[in-house]
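Every protein chain but one is kept in place in this view of the complex.
For chain A:
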Amino acid sequence: MDAHESAERIAEVFADFQSYFSKEQDLREEIRSTVRELEQTAREIHAVLQKVHQKDGSENVVNVCKSTESHFETARKQFKELSAKIPENQYYRFNDHWKYALQKLSFLSALVTYLKTEKLVSREETAAMIGVKLRQAEGFHMDLDDYLIGLLQMASELSRLAVNSVTAGDFHRPMRIAKFVAELDAGFRLLNLKNDALRKRFDGLKYDLKKVEEVVYDLSIRGLKPVEGT
């Protein structure tokens, strides 16, 4: 091949890549703007849920949870919008953009579910609440890691709630939270974690657990521990 031909080939290769790259940039820009809206929604839900840390809020947990429903509705819509933008089979090419928002919403749905039913939210429920698919094969889905990180975020929020419940005069809640967080910890111990983001978050779980246990301890030595069934 002569020099001229080879020069053309090089120019062609770079021109192809240039057009591929600028298309990718445009798509990223669009994704970013949708994700910004999602993060806003997540912040709003979080702000509403802050009320449970106050005295009047902790007595009205059900109402507080109800008032987040419309926001979750918005989040579902926004996820639908986002998923329409992602080409098939390219979830992981862009997923850095929405990972954080997805974790936060997974956390919020776990918290709401706990406050309502005192149960651990299942993956199915979380996926349904925030409007994503459960399995990778079905489309825009939620990574297992993101769901688990959401649960860990909930554990720290609950340890805070345990402290604030005592301040508000509710001595029952910390007991239940302690039990729940301990179970969660036992669950996480079953996992073989790699040295990644999930592992880093999990390492913080023991401090949350310790904090709730301290609250329970404080209550018991002062004779404030409620008797079972009262």
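Everything that follows uses one rule, which is that a residue touches a chain if its C-beta (ideal position, glycine included) is under 8 Å from a C-beta of that chain, and two chains touch if they have at least 3 such contacts; residues count from 1.
One rule holds in what follows: contacts and distances are computed from a predicted model.
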Protein name as given in UniProt for the chain not displayed, "GST C-terminal domain-containing protein", "Translin-associated protein X", "NADH-ubiquinone oxidoreductase chain 5" or "Origin recognition complex subunit 4": "Translin-associated protein X"
Contact partner of the left-out chain, one of A:C65, A:L82, A:L184 or A:V215: A:L184
For chain A, the residues touching the chain missing from this view: 1, 3, 5-7, 9-11, 13-14, 16-18, 20-21, 89-93, 118-120, 122-123, 136, 144, 148, 176, 179, 183-184, 186-188, 190-194
